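For reference, the structure discussed in these notes is given below.
Of the protein chains in this complex, one is absent; all others appear in place.
Chain nomenclature is as follows: A and B, assigned in order of appearance, with residue numbering initiated at 1 for each chain independently.
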Amino acid sequence: MLRALAGPGARRRRRLLAGGGILAVAATAVAVLAGTSAARSAASPIKIGILSTCQGPFAPFYPETTAGARTALIQLTGAKPKGSGATSPVVGAKIGGHPIQLVYGCSNAQPDNALKEARRLVEQVKVNILLGPLSGDEGIAISNYSKKQPGTTFVNGTSAAQDTTLHVRSPNFFRFTTDGAQWMAGLGTYAYKTLGWKNAVVIGDDYSFPYTQAAGFVAEFCSLGGNITKRIWPPLGTKDYSGFITQIPKSGVDGFMMAVGGTGTVAFVKDFSGLAGNVSKKMVGGSVTIDPTAVSALGDRLDGVVAGEPIPAGATGAAWQKYAKAITKYYPKVSPNSLFTAGYYDEMWGIVLGLKKVNGDISGGGKKFRAALAKVAWSSPHGPVKLDANRNAIADNFIVQVTSGGGFKTLRDIKNVDQTFGGHFSPSTPAPGRNSPACVHGNAPSWAK
Amino acid sequence: MTVAWINRGLAAAILVFLVLVPPLHVLSEFNLSQVGTRSLWLGIAAASVVFLAANGGMVSLGQAAIYGVAGFTYADLVVKVGWGHWPAIFAGMGTAIAFGLAVGLVARRTTGIYFLMLTLAVGVIVYYFYLQVEQVSGQTGLHLDRAPALVGGDTISHPTRLYYAALILSALVYVFIRYLVRTPFGIALQGIRDDPVRMASLGYNVELHRAVAFAVGAAIASIAGILSVFFNLQISPSSIDINQTIIVLAIAVVGGLTRLRSSSSTRSRGRHTCPESCSGRSARSGTRPGSGCCSCSSSSPRRAG
Partner (left out) sequence: MTWRVRIADSAGAAAGLLVLAFALAWVGYKAFGAGFGVNGGVPDWIRVTLSGLTLAGLYFVIASGFTLIFGLMRVVNMAHGSLYLLGAYAAFEFQQHQFVSWGWGVVLSTLLVGFFGAVMHQLFLRWNQGQELRQALITIALAFIFGDQMLAYFGGAQHYVRPPDALEGNADLGIFCNTGGIFAGCLTFPWFRFVAIGAAVVVALGLVVVLKKTRFGMIVRGGVDDGAMVSALGVNIQAANALAFFIGSALAGLGGALAGVFLVIAPGEDADFLLKALVVVIVGGMGSLGGAALGALALGMIETWAPQYLPGAWSNYSILLTFLLLVFVLSVRPFGLFGRAT
């Protein structure tokens, strides 16, 4: 009896009832008559769920993510924003006659919580496309979940753990942004060649995103001939970094790479300057380490610090300026120089291009749409973006410096960084961790030569 | 008597309704799973809190940690060691019970608000343990492909079986608690809650009773832990963080920390032990007309030293 209840017949019956009334019956009749489900009402709306974080350590980035996603929608579909709040509506978005509906979900950056929100959006609100989540471990949870929901298309937010696409490889999970290791492309070279470091230390928050960032730095720095003396991982929620800063060897170390996931920069830099003075020239940063919120909180203490970034913060090129102006026009309170704004902007851009290719046809669980989505490629504000076989982006990466006065300057643009990182990472390499990857000399990526 | 019958009728009606929910399609699949199943497994976790509070006078903030131990052990054995589901499930429950017994032994002389704090600390330790020790979890947590076929395999796409499993287990837990509080062990436990000094002088091993009771609570919570893994097909440290602890406690408090217990135990307790425990307190803090003993049981530890 249990099996009968759980069977497909029961579910179809329920869906009919849930749909309720004549409309559903009529729609089904049409579908049956036409012999294909493609004939589902031409004006059926496309629901896009936007999953971001409005609680926890990443809460400050909530308005940035939603603004980025909506700006892309506005620019591509000619929709109009109503208000500039974090979730104020966008009206008139249409693709191939299908109106676009946005639904917002909000987590606290914990995988458990993200999964709960994703399930609400997918199973109850029944979104066709889920855009998100924001942070590393959330992404791993959601990509695992996406395997159980083959009829829904999942597009990553800014979550940048390597595992999400390289190891989980869910067929309906797409990432139009690069991963945390790719964000480090060029930084190892900068440390080795420009700063002249031979021996470096890695310090980072103790979880998957900083591991991934460290992996990118270590792979490139070591391939050139550098050595990693020590890797220090303060637990999340560390208040006083003194006991970790003193673990940096006193001699034989030229500098350290500091990768935080969220908002640890402020505490770390303050503690460091109390014990060992200015961080400039001694520290290179992970991508979130020089987030605009940290820079504005710390004032001049971050001056001159260099980090790897997926976006050319403060760039003066026309494409970037156009993007930055659009963000500021529609959502004046949001910084376009945040990778969270740009990340959600890119992901939404990819979604809309995919939808346009199939003229808004997401019938049959979106199979056609996903086939089109995998082939989407365009020239973004920060260079060309396309997907690899695991549906992870191949895009440019940037070396960015904090200038005095709290601005940013892009030092270098590295073209077409892919997830294998010049052959260092593959589905068979172990996931980045506290001690992996090992520091191996030789086989430098093409951009490091 | 009539009130009792009305209560029973109501309970039966609710049970019948819960059994009939899936075939009647009154709820969408989402609500069946996200509201129905979630309430049921959280309810089992809360039942373990209530069991300890109502019968042992121990308000525990460690139950989320204990179901975490069960869930993590199960998921670890399946994902990392490659065990089959059922051996892993029983190993998970066994580990949680052993852990509960160990905590119970450490906390055997701790009562009242100190017990609350100690179990909170245990909860935080377990959380940090799974957060920091990458070999068993790390912040990413563990992801299962599917649950055992008996509860529907892919429980995200096919939630109905898991719903029934949770419903049956909830009913079993309820019957088990009802049964347990009438056994000599249960009665002795209530006696210890109300007047440990008297029970000790009667020859009962007060501390052992407390420790064993905590292990029983752990056994109940471990069921919730396994169900939660079936339900989410993943478990991560955030599944047992302080928020989750508070949620479990809140469910127990809203349901009534001293409510979920069988009528018979109320009767047996009401006549003899309770007035004793109340007397000292009500003399000090004024009368408590009509409130019976429910409200004093939780504050009685003041006399427990």
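What to note about this one:
In the analysis below, a residue touches a chain if its C-beta (ideal position, glycine included) is under 8 Å from a C-beta of that chain, and two chains touch if they have at least 3 such contacts.
Note that the coordinates shown come from a computational prediction; the quantities given were computed from them, not determined experimentally.
The hidden chain, counted over the whole complex, makes contact with A, B. Only one of the listed residues, A:Lys94, A:Lys198, A:Lys270 or A:Lys409, touches the absent chain: A:Lys270. When the missing chain is restored to the complex, the residue among A:Pro235, A:Gly364, A:Gly407 or A:Pro427 that touches it is A:Pro235.
The residue touching the chain not shown here, chosen from A:Asp206, A:Glu347 or A:Asp361, is A:Asp206.
For the options B:Ala98, B:Ile125, B:Leu172 or B:Leu202, the residue in contact with the chain missing from this view is B:Ile125. For the options A:Val253, A:Ala319, A:Ala377 or A:Cys439, the residue in contact with the chain missing from this view is A:Val253. Contacts to the hidden chain, counted on chain A, fall at residues 55-60, 62, 206, 232-235, 237-240, 242-244, 246-253, 255-256, 263, 265-267, 270, 273-277, 282, 293-294, 297, 434. Counting the whole complex, the residues of chain B in touch with the unshown chain are 59, 106-107, 109-114, 116-118, 120-122, 124-125, 128-129, 132-133, 242, 246, 249, 253, 257, 281, 284-285, 295, 298-299, 302, 305.
Convention: only the chains that are shown with their structure count from here on.
Inter-chain spacing, taken between the CA centroids of chain A and chain B, is 39 Å. By the touch criterion stated above, chain A contacts chain B in their complex at residues 2, 5-6, 10-11, 13-14, 17-18, 110-113, 115-116, 119-120, 123-124, 136-137, 140-141, 144-145, 148-149, 161, 163, 206-208, 235-236, 433-434. The touching residues of chain B, when paired with chain A in their complex, are 22-23, 25, 28-31, 33-34, 128, 131-132, 134, 138-141, 143, 152, 154, 156-158, 160-161, 164, 232-234, 236, 238-239, 241, 244.
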